[in-house]
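With one protein chain removed, the remaining protein chains of the complex are shown where they sit.
Labels run A and B following the written order; every chain starts at residue 1.
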Amino acid sequence: MHKLTLLTLTAALTLSSAQAQTFKWDAYKGTTLRVLLNQHPWTTAMQEYFPEFEKLTGIKLATETYPEAQFRQKVLVELSTGGQNLDAFMLSPGQEGQLYAKSGWVEDMTGYVNSKTLTAGNWGFSDFYPSVVNSTKYAGIMTGVPIQTETTMLFYRKDLFQKYGVAVPKTLVQLEAAAKTLNGKDGVAGIALRGKGSSATSQFAPYMYAEGSTWLKDGQANFTDPKFVKAMTYYTGLLKNYGPQAALTMSWPEVTNLFAQGKVAMFTDASLFRSIVDDPKSSSVAGKVGFAAMPGRKPTVTTWTLSISKGSRNKGAAWLFTQWATNRENQARVLLKDVPAVRRSVWNTPAFKAQDKNPEWTQAHLTQLASATPLWNPPVSQVGEVRDALGQAIVGILQGGNAAELLKKANDATNTILSKEK
Amino acid sequence: MSLAPTSTPAPRRPVSGGFSSWLDRNIRWVFPAPAMIALMVLTILPLAFNLILSTQERSVSDALPSSYVGLGNYSAALKDERFWNSVKLMFQFTGIAVPLQMLCGLGLALLLNRTMRASGLVRAVVLLPMISTPVAVALIWALMMDPNLGVLNYFLESLGLGRSLWLADSRLVIPALALVDLWQWTPLVSLILLAGLQTMPDEPFEAARIDGASPWQVFRFITWPMLQPAAFAALTLRLIDALKTFDIIEVMTQGGPGTASETLNVYAYHTGFEFLRVGYTAALLTLLLVTVAVVAVGVNLLRRRA
Partner (left out) sequence: MTAHESRTRAIVLNTALTLVILVMLFPFVWMIMMSLKTQVENTAATPVWIFRPVLENYVNVIQRNNFLAFTKNSLIVAASATAIGMLLGLPAAYSIARFRQRGLSLWILISRIIPYITFLLPLFLVFTKLRLIGSFTALILSHLIITLPMIIWITIAFFEDIPTDLEEAALVDGSSRAGAFVRIILPLVAPGIVTAGILAMIFSWNQFLFSLILGGPGTKTVPVAVFNFLSYGSQDYGAIAAAAVLITLPIIILSLTVQRYIVKGLTAGGVKG
């Protein structure tokens, strides 16, 4: 009996190692794969390695990269019209996961990541952070394979904090005090946050959770909850009192750009923006940037995945690309460019440890990762519309409108949208 | 319409060849027919389809059901604050841009008529704004209007005026966009008026000169009455096009901040291609079409009376 087990085990091991060696990377040689990518630091980090994939597999990559808003619109339009011309694409499940899963537009990746035949033996799915994998699941479907994950954190100017004796804020009260102290010092604004309508909603989420509120309650919009109103008043108050001019036109490119130009003392946004603000090529304050856990301690986690269109005629090739892009080597590569990787193992590689001169960032990101909530968006199908409704309220409040009134309006609009969902 | 092969006069003389004589006899409907059929397929059919769509509650995703709602989308639009906001902004934009264009266009036309006799180079320069790609125009103006780094704020400051937020200020965004439209389309108005000026007979002006009329009197009683047809043509064109303005707004502000520059067609574009609310979008588009048509007809009625 014992012998038999051993025999099977040996056989299995030999088999799988044989498979690893004979995994046919060139099975789809000659295929052209159309891939839609978001203009995102992950894309910037990976792009230069794409020729390696083409060489390995003989597959030709036809990639297109768009700025985020257009990217989302483009993917939505293509999938909704059948998605036959689209093979692989980037997806943030927290935004479109539910709609795409329920509409049947994306492949369920469960079958791929666990397959012994489709997947190279050394790929190692178990290496992915389970919380990150879970954040891709909607309506019982794994909507994509994670490529990077962001937690919201605080970015601050170490030099200014030191010069004016400001301690790193841990609570929202301390955050406001710090913004107040630093506002106007050395020509900087106290704090920058997203104020541009719908794009602001996701970065407002940690503030909402910190005040103890939620997006929905019993399937209905919860924007009139006093705690929600309080959080919104606080968030917009920070911007109005200590924020930069034109805050209501700012999404993350503007916020990070402003910080990189040394015109603002701190901002809270996704951890991945270290790659912009701490890089001497794009930032005049590189090296002076401090990182800390999200004040209020209720961070959100946003995952981006590579996903496969249900209508794709090249699913096999698309999976090869997804698999390759998320293997250990490539995850290690993106992490070296400060894109938060989703595989546990790569955070411990000597190369990263040697490069990570300011471990504040790694620490803040990884400690937050386990507890962060993936619900940075309201869990509905029509996320775009709901974000838009709430975004209108945010812009209105930033312009001096009444928070309670505007949120009530957004609340009603959202409930109308929800009533149309199945 | 003369599409039917009715009372075609017989050809002046017999022409050899069956087909070519048939063609000659029927030329007045054979010649326009292909173009008219093409226009029918490309414009009338889509419009009809649009009308049908507007009676449906429909989204492209199967996660959201579709159904016939009659005039439901229209009544929803009439109750939609954002719709009314977009209508208001559309008229605001037009109301600022077009009158200024008419005035500046008239001034420029008179200038061009008086000086240099509109030499080739000057005319080419005047042409540039209106034939430039709107996307490029919008990008450049957006850069110039940047609140932090834009050159327009530099000019304002040099003149001792304060900085402006331009597109980031929800009260200024429509005038700022109208300014771009003014820059882009004043030349068209002036060229149309210039064409009108240059076809005027010399005699009345001669007579006025002999009578010792002041320049203002000449303009008021001679030039302007003769210029009116051209002015009305320019006005009609500009009104219609200003109401339809899309490229510049979508590229420069996407309707923002918030909805402060979301005119009706920008709003319809967002509901259609961002939220994929097909039925509602179709209803908005129908309302837009009706509005533009009413304005076009209205201006023409006014012209008849004038």
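A few remarks follow.
FYI, a contact is a pair of C-beta atoms (placed from the backbone, for glycine too) under 8 Å apart; a residue touches a chain by one contact, two chains touch by 3 or more.
Since the structure is predicted, the reported quantities are computational estimates derived from the model, not experimental observations.
Contact with the undisplayed chain is limited, among B:Y68, B:W84 or B:Y154, to B:Y154. Summary of contacts with the chain left out: across B:L78, B:L143, B:L161 or B:L301, the touching residue is B:L143. Residue in contact with the omitted chain (choice from B:T94, B:S170 or B:T281): B:T281. The hidden chain makes contact, of the residues B:L71, B:A195 or B:L301, with B:A195.
What subunit B contributes to its contact with the hidden chain is residues 1-3, 11-13, 15, 17, 20-21, 23-24, 27-32, 34-36, 38-39, 42-43, 45-47, 49-50, 53, 108, 111-112, 114-116, 120, 122-137, 139-141, 143-144, 149, 151, 154, 183, 185, 187-188, 191-192, 194-195, 205, 209, 233-234, 237, 240-241, 243-244, 246-247, 251, 265, 268-269, 272-273, 278, 281-282, 285-286, 288-289, 292-293, 296. Residues of subunit A that touch the chain left out of the display are 34, 39, 62, 64, 66-70, 77, 81-82, 84-85, 253-254, 257, 261, 282.
The rule we apply is simple: only the chains that are shown with their structure count from here on.
The distance from the centre of subunit A to the centre of subunit B, with each centre set as the mean of the Cα atoms, comes to 42 Å.
Per the touch definition, subunit B reaches subunit A in the complex via residues 57, 60-65, 82, 147-148, 165, 167-170, 254, 256-260, 270, 273-276.
Residue ranges on subunit A touching subunit B, taken from their complex, read 69, 73, 76-77, 80-81, 99, 102-105, 196-197, 245-246, 248-249, 263, 381-382, 384-385, 388, 391-392, 395-396, 399, 420-422.
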